[in-house]
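Left out: one protein chain. Kept in place: all the others.
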Amino acid sequence: MKKLMNSPDAFVDEMLAGLVAAHPSLVHEGRVVCRAGGARKGKVGIVSGGGAGHLPLFTGYVGEGLLDACAVGDVFAGPSVDSCVQAIHTADGERGVLRLYGNYGGDRMNFDLAGEMVEMDGIKTTTVLGTDDIASAAPEEGTRRRGVAGIIYAYKIAGAKAETGADLAEVTATAQAAVDAARTIGVALSPCQIPGAAKATFEIGPDEIEMGMGIHGEPGIWRDKLRSADDVADEMVRRLLADPVASPSGRVSVLVNSLGATPLEELFIVYRRVAALLKKEGLTIVRPLVGHYVTSMEMAGLSISLIHLDAEREKLLAAPCACPFWRV
Amino acid sequence: MKKLMNSPDAFVDEMLAGLVAAHPSLVHEGRVVCRAGGARKGKVGIVSGGGAGHLPLFTGYVGEGLLDACAVGDVFAGPSVDSCVQAIHTADGERGVLRLYGNYGGDRMNFDLAGEMVEMDGIKTTTVLGTDDIASAAPEEGTRRRGVAGIIYAYKIAGAKAETGADLAEVTATAQAAVDAARTIGVALSPCQIPGAAKATFEIGPDEIEMGMGIHGEPGIWRDKLRSADDVADEMVRRLLADPVASPSGRVSVLVNSLGATPLEELFIVYRRVAALLKKEGLTIVRPLVGHYVTSMEMAGLSISLIHLDAEREKLLAAPCACPFWRV
Amino acid sequence: MSITANTLRHAALRARDAAALAQDELNAADGRMGDGDTGVMLRRLFEAIAAAIPARENDIGLVFQACAKACASGTGSSLGTLVTVAMMTLAKATKGRGEIGWDELGGLLASVRDQMMARGGAKLGDKTIVDIIDAVAVAVMPCRTREEVVAAARKEARDTLDAYRDRPNKLGRARMFGDKTVGLDDPGMLAFSRLLAAVAA
Partner (left out) sequence: MSITANTLRHAALRARDAAALAQDELNAADGRMGDGDTGVMLRRLFEAIAAAIPARENDIGLVFQACAKACASGTGSSLGTLVTVAMMTLAKATKGRGEIGWDELGGLLASVRDQMMARGGAKLGDKTIVDIIDAVAVAVMPCRTREEVVAAARKEARDTLDAYRDRPNKLGRARMFGDKTVGLDDPGMLAFSRLLAAVAA
């Protein structure tokens, strides 16, 4: 796995430098990226973050109607506590800050510590954890699930809610409800490599696929010979629909997301089947997304995310937003 | 190179089905994709096309302020003459149709034949060929150069011109000027595979890079050990700037484009350097683009395109447009 | 006896069967210097042509036009388009004719060659299908009967393949392979010789 880079140590900082150079709506200071205009006074702030290597996640979703700031660490390693503190400060518009990020042990420790630190500065914070990966734990253990691509729905919905002037408790509740309504499952076809690492994050045979693998190579549900796109899509959709949600409305949005190397051609082949399956189940698809939204660098594979929409979520999903990688 | 697909024969048709299912602004009939609203009467139509396997090119750029219709063939094989005819008919708003596509022998034969056929139906057509790949022929042989990623600038600029109500000759001249002002060079790190093919489109060592390779694996300028991102960017920019253009204005747009598997992280690392180099040359960058714009499925590598802007091109580049993969 | 619409109907069936038989050989030949699809493309193309030929049409030009139509929707490959060009050229040249003399065949092939060169940009000597058509066109030019045409065409096709084998391809995908194509048959030439052998059996 070749990389166009200068040195593993400079990978993340040079990537952030390029990101903000290409997108003047973003600025960065160290490992924190925020809106060029800074925090908007009177709006609840939303911060996210985690390990680098998942672009457009996290930093690409900073913008109007989405996130206010992100803290990123090295590739696949959490942001430092200081970066988390800094991100929260940057996002603070004096109405409190929601920490909205994926459920990973290291990230949680750092954001929690940061939360306590900023509280001493008088900033009120709350936490909502992305827990959409249905392959990472059973439904009964929902809070142990990892957060993967589905979190971008929570960004969009909570971000739109915050723009309405809602208070911290409301934004937090809306974000939590969005996470609770989102489900994701992924398949991996080839690994990626952490810059500077001696070998790939995992090994997989030239004709194998792994169902349910996580975005850092966390083991999935099964590994077997590659199957047809329709067979793979069928199983993924079946698993997503079998996972219980509180009150399904019959309206969903769906995200068919490349983990990196899998091209748009294959995403559309899969989306075609997903759309047909959901239709057959009587579900209406609203604002589907197909593309590179949450990646693991050059990993091949894709994930399918489903979010069940109530009237409020559907409205918030349709609200205007503008960041380098998503615009409504 | 594993693919999530159902069968090589169904690859393109299923991909198109998924594309239009996900993007209601597009419709397709066979191998032709056009705007859902159909041709706008009184506007010069613009059609493009070529082999499939380059998404978002070509079909992804159909939309307001861009293309009216595209004809695609099998993966890396030209569209049939009939599809070209059909695309031209679909794009016809009774003010003539510009055929704007990459300079490849097969595509040219088919679009030329189609042009003669529709002329019998009273549709006036013109041709502008994308010839931006500076690695494919010397500057003196500019018309022999292949068309690669830089063509999307011609789509945008000609598309915006057509929306102004300009006539066929004006739109054609604007498109030709855009092509003449655009330069691209690519590097490849790994090959891709045509669905159903027994082997990859080319072979390249695990530590090698090829400078100047084309988007179907056409041989480039040199092949050597992988170098640092900055070294690679330096040479690419040097080659782009050394290629003479008619009247450089000091203002350029630049596209750092993934050929497929190369992730955004690496694109931004390269863009950071490209931006610094152009600045050092006294050039001002307008509306840079970084992402997956013209790919070769899962090929690893990237291309850098530069377009020199005069006042009109800069204005047209900034004009509103909306397609699934580019919005202004 | 001259060439009629019926001659074409029979030829189309033979060409279809020959293309099916030659599929793997042509794919393999193309695989050595291209994308390995010449055989499969040609099989599909001649299936479409055979299916599209009108059963009762006597106008040779209209028969060729139906063939051209079938080709135009069937493929976007270079060779496929060149076959379309050939069919269109023949359609124009024979429009309104119920029969054609065997002595006209050389001239018709020559205009096919010229149109293909005009469309595809190949030059004589580039080692493409154009070279074998050119050679056969010249060879059958003096022929007056079916027997003469068949004998001259078959011999010339074989000779041309042999003559070009040890020269490099200079056009299209195959050109990228440069001197590696020395010793190999050009897939388009090979395809023409196989079809000719079947039609002229």
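We just call them A, B and C in the order they show up, numbering each chain from 1.
By definition in this document, a residue touches a chain if its C-beta (ideal position, glycine included) is under 8 Å from a C-beta of that chain, and two chains touch if they have at least 3 such contacts.
Because the structure is a prediction, the values reported are computed rather than measured.
Engineer: For the unseen chain, which displayed partners does it touch in the full complex?
Structural biologist: When the entire complex is considered, the left-out chain reaches A.
Engineer: Pick out which of A:G18, A:G45, A:G60 or A:G73 touches the chain that's been left out of the picture.
Structural biologist: Only one of A:G18, A:G45, A:G60 or A:G73 touches the chain omitted from view, namely A:G73.
Engineer: Which is it among A:A36, A:A138, A:A169 or A:A197 that touches the chain not included here?
Structural biologist: Only one of A:A36, A:A138, A:A169 or A:A197 touches the chain omitted from view, namely A:A197.
Engineer: Check each of A:V27, A:L113, A:A173 or A:V245 against the chain that is not shown and name the one that touches it.
Structural biologist: Residue touching the chain left out of view: A:L113.
Engineer: May I ask which residue of A:M5, A:V33, A:V81 or A:L189 touches the chain that does not appear here?
Structural biologist: Touches the omitted chain: A:V81.
Engineer: Taking the full complex into account, what residues of chain A touch the chain not shown?
Structural biologist: Contact residues on chain A toward the absent chain are 51, 73-74, 76-83, 85, 105-107, 109-110, 112-113, 194, 197-198, 201, 218-219.
Rule of thumb we're sticking to: only the chains that are shown with their structure count from here on.
Engineer: Should the pattern of chain-chain touching be classed as line, ring, star, complete or other?
Structural biologist: Shape of the chain contacts: a line, open at both ends.
Engineer: Using mean C-alpha positions as chain centres, tell me how far chain A is from chain C in Å, no decimals.
Structural biologist: Spacing between the chain centres: roughly 56 Å.
Engineer: Any idea how many Å lie between the Cα centroids of chain A and chain B?
Structural biologist: Comparing mean C-alpha positions, chain B is 30 Å from chain A.
Engineer: What whole-Å value do you get for the distance between chain B and chain C if each is reduced to the mean of its CA atoms?
Structural biologist: Roughly 33 Å separates the two chain centres.
Engineer: Which positions in chain A touch two or more other chains at once?
Structural biologist: Where chain A is concerned, no single residue meets two or more other chains.
Engineer: Which positions in chain C touch two or more other chains at once?
Structural biologist: Answer for chain C, listing residues that touch two or more other chains: there are none.
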